[in-house]
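Yeah, one chain of the complex is gone here, protein chain that is, but the others are all in their spots.
Note that the chains take the letters A, B and C in the order they are written out, and that residue 1 is the start of every chain.
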Amino acid sequence: MPMITYREALNQALREEMARDERVLIFGEDVVAYGGAYGVTSNLVKEFGEKRVMDTPIAELGIGGTAVGAAMGGLRPVAELMTINFALLASDAIINHAAKVLHMFGGQMSVPLVFRMVGGGGAQLASTHSQSLEPMFAHVPGIKVVMPATPADAKGLLKSAIRDENPVLFIEHALLYRVRGEVPEGEYLIPLGKAEVKREGSDITLVAYSRSTLVALEAADRLSQEGIEAEVVDLRTLRPLDIETVLTSVRKTNRAVTVEEAWRTYGIGAEVASRIQEEAFDYLDAPIRRVAGVEVPLPYAKNLEQAAIPDAGRVVEAVKQLFARTAA
Amino acid sequence: MPMITYREALNQALREEMARDERVLIFGEDVVAYGGAYGVTSNLVKEFGEKRVMDTPIAELGIGGTAVGAAMGGLRPVAELMTINFALLASDAIINHAAKVLHMFGGQMSVPLVFRMVGGGGAQLASTHSQSLEPMFAHVPGIKVVMPATPADAKGLLKSAIRDENPVLFIEHALLYRVRGEVPEGEYLIPLGKAEVKREGSDITLVAYSRSTLVALEAADRLSQEGIEAEVVDLRTLRPLDIETVLTSVRKTNRAVTVEEAWRTYGIGAEVASRIQEEAFDYLDAPIRRVAGVEVPLPYAKNLEQAAIPDAGRVVEAVKQLFARTAA
Amino acid sequence: MEASTVAHIAGSGLDKKTLLNFLHQMLLIRKFEDKSAELYARGKIAGFLHLYNGQEASAVGAISTLSEQDLLITHYRDHGYAIARGMDVNRCMAELLGKATGVAKGRGGSMHFFDASLGMLGGWAIVAGHMPLAVGLGLASNYLAKRQVVLCIFGDGATNNGYFHEALNMAKLWKVPVVFLCENNLYGMGTAVHRASAVVEMIRKAAPYDIPAERVDGMDVLAVRAATAKAVEHARRGDGPYFLEVVTYRFRGHSMADPILYRDKAEVEEWKQRDPIVIFRARLEQEGLLSPQELEQIERETDELVVEAVRFAEESPDPPLTDLYEDIYASP
Partner (left out) sequence: MEASTVAHIAGSGLDKKTLLNFLHQMLLIRKFEDKSAELYARGKIAGFLHLYNGQEASAVGAISTLSEQDLLITHYRDHGYAIARGMDVNRCMAELLGKATGVAKGRGGSMHFFDASLGMLGGWAIVAGHMPLAVGLGLASNYLAKRQVVLCIFGDGATNNGYFHEALNMAKLWKVPVVFLCENNLYGMGTAVHRASAVVEMIRKAAPYDIPAERVDGMDVLAVRAATAKAVEHARRGDGPYFLEVVTYRFRGHSMADPILYRDKAEVEEWKQRDPIVIFRARLEQEGLLSPQELEQIERETDELVVEAVRFAEESPDPPLTDLYEDIYASP
């Protein structure tokens, strides 16, 4: 299988879906000549022309709303909001419009669309450009929220998102674009709403998503050198949440730690931990711990930013504390 | 103590703070002649004039941003966003601006302001006007989120919110405005970030906030008739979250159920449950259960809407299941 | 009010049948609204109820210019648009009563009338939020070469919102076939136009987008019809968006919850002298196009339709509780 980057995998998914379905079009800020702020749409205009790859003004309210309208009109827009930080300006279009159409109007119309955006920190972009706001959107029924961790997942999930009949928020991670991995050529689909065990292990379950999955995998390798075999579950989709895969793992390992870049309070790990204790209470040998982003606006200075984002070290530490606790 | 409504208590708090501090002013949609969509600001213009009570256009981006600027300019604005559903349009001003000023600019300036809004469902306003989006905002460090359940708390917390040096989201509940209760006259302050035990009990802890607190209290009365004494903890402030009061209660009762109108997944109960199992794991006799809003856009039809919002019956049921479980 | 002069009826190029149908529609809307107010007072209708009394000429005149495949998207004060577009009044009333037979299965209520089969795409309750949706619909129309025109209706208050600005700019850039129709009824909730907008003539707001604009007397159904016909023609030709300001007035409060403390009775009474239904009826009579018998028949028909609508709605079943869980996600 060819080794390509996460960015190339996304570009490939977009190209394939546009070639497959005439109704798929892309619009957003600087997606044409610039190829997108992160280069994901580069060269697509050459192949599909400006009718299907359109620049927009800096108008997130407008981009959000036009995407909903275009979907109602029979298209399958892939609208780029650039970053999840700007998606707040489209949150009304997403939550009060896209998420409501199907149910509120009696099931007469669905809105198949994808909002692509980058999320996460680590690139020293300071506090308004480094957020992990996915918990805010994942809270809302009527939309789906997808966050791929690998190039292969990026391709397979984006293709499925574009084919989905519902509004899908597709959140990429700034620090993953250059990551390489094996990606199947051509038709390759990963169903939305399915988590994946990225590493098997018997002693503890690490639950993560997006870039944090790589952090969890690194932590698992380190733990393994100390005789602790961690299983790593990559949620991949935050809504609908595939808790079954998590529970199956925890019933085997009896322990869990969640890993996320988002702020801890009211974050993704909170829901995962709650579900685990609700549905696997008697299997737990220890409380579920959460490793999450420090609850501060992310600063520019590298040393401060790094201290605020979970790394393998913090995950290893949290796991060891759990074992120390149960040993004691 | 005089018995007044939740609405009157809020109006009284606004009046007292405006009389106390010249820098306090109110602006928002229809806050002058209309007295606010829910009548909370009625007659204030008569007393303080249009310099201190100002109507705005239907411009939530503008209201959000001008409030931040006014606070930076030395005022203490109380901006009304009408409902939390429209607050999504101000979410960028709140999250990317208000919440960032103090830290991002090196601590040079704070933004003392209050965003007032109504939240919650039950009035048959359909799915874009009935949401409980507080988990989205409570997730964000740099702001405080307050949700009073009683007239007295409404007054004491609003006065404290106006005096706070930070951006505070003050979320009222549409179905509480007519509720009456004893409210101390004059200077009466309740510190932000402090939960309150609204009912003592030894068998189980019910954790709630806003209108759900009344639901929990009703459930507690019913349970008591069946010999189960529930303790009801009213969070009152969602950020900062006073988990200590919750933990103290749970260490005594060894069981907990959370009650909220918000959607279950990634909701308020998820954080509360996670914290409890993290910090009181060995005290738990049973998993923490969550009674929350059904995960659908809230419909207009009364029977459907009622079925989607937690009531005392569902809380009682959840509690009984817990005891059945542990009995078994 | 400097509004485009009224097309003389003979010169309106409309046959008698069409003209009488306008009267029929306006009366039906008026009676539907009055009945809704009554049912609200009796507790049969809940939630927010925004009535259209006084603005009937706008919906009837404008929507009459659309062809079958065209699309309509509006704000929440939507009963008049739905009826003018030919939606089933029985199912509209059933929606207000929250019944399973409602146009949105009772899930949407007053603010969310919708009928995909007629191209009535809502009924939206976030002020100005539906404006970019109209642009998206226009984009789809161009993209799929459907030659569908999109009529987007909103109020004066909506023009102060960021959605308005972003939508009009994108509409012009993308040259979408959207007719933006602003019903300037002089108030946004309880706020007079001059208190919320730096300029009181809404047409001035189309200038920075280079979108042609016209201001028209909203109490004159034929004037609205004529102006909208021109706008729709412009859009269908492929010349892009068009902006219409329809100057009108709402006779009732913003919603049934409105205490109406912000305007005095005299102003309301003055505007009621310009009741679009009374004016149009008188003109038809002057022109000898409406006999007492014909009027009486129209009155009777419209009365019966409303009575029947209420009967249908009241006899309809509530939605089954299982409906709560339907249509949250669409399956592929």
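Keep in mind that, in the parts below, a contact is a pair of C-beta atoms (placed from the backbone, for glycine too) under 8 Å apart; a residue touches a chain by one contact, two chains touch by 3 or more.
None of the values given here were measured: they were computed from a predicted structure.
Interchain touches from the omitted chain, evaluated on the whole complex, reach A, B, C.
Checked against the full complex, the candidates A:Asn11, A:Asn96, A:Ser110 or A:Thr128 give a single residue touching the omitted chain, namely A:Thr128. Looking at C:Leu66, C:Leu173 or C:Ala309, the residue that reaches the missing chain in the full complex is C:Leu173.
Although one chain is not drawn, the whole complex shows that of B:Gly64, B:Gly267 or B:Pro299 it is B:Gly64 that touches it. The chain not displayed touches chain B at residues 23, 25, 51, 54, 56-57, 59, 61-75, 77, 92-93, 96-97, 102-110, 112, 141-142, 144, 163-166, 240. Panel shows chain A; residues 29-30, 33-35, 37, 55-62, 85-86, 89, 123-129, 294-297, 299-304, 307-308 of it touch the chain omitted from the view. By the touch criterion stated above, the residues of chain C touching the omitted chain are 160-166, 168-169, 172-173, 195-199, 204-205, 207-211.
Rule of thumb we're sticking to: only the chains that are shown with their structure count from here on.
If each chain is reduced to the centroid of its CA atoms, chain A and chain C end up 41 Å from each other. Between the CA-based centres of chain A and chain B the separation comes to 30 Å, rounded to the whole angstrom.
Mean C-alpha position of chain B lies 37 Å from that of chain C. Taken residue by residue, chain A touches two or more other chains at 61, 92, 96, 103-104, 141-142, whereas all remaining positions touch fewer. Those residues of chain C in touch with two or more other chains are numbered 104, 107-108, 112, 124, 126, 162, 328.
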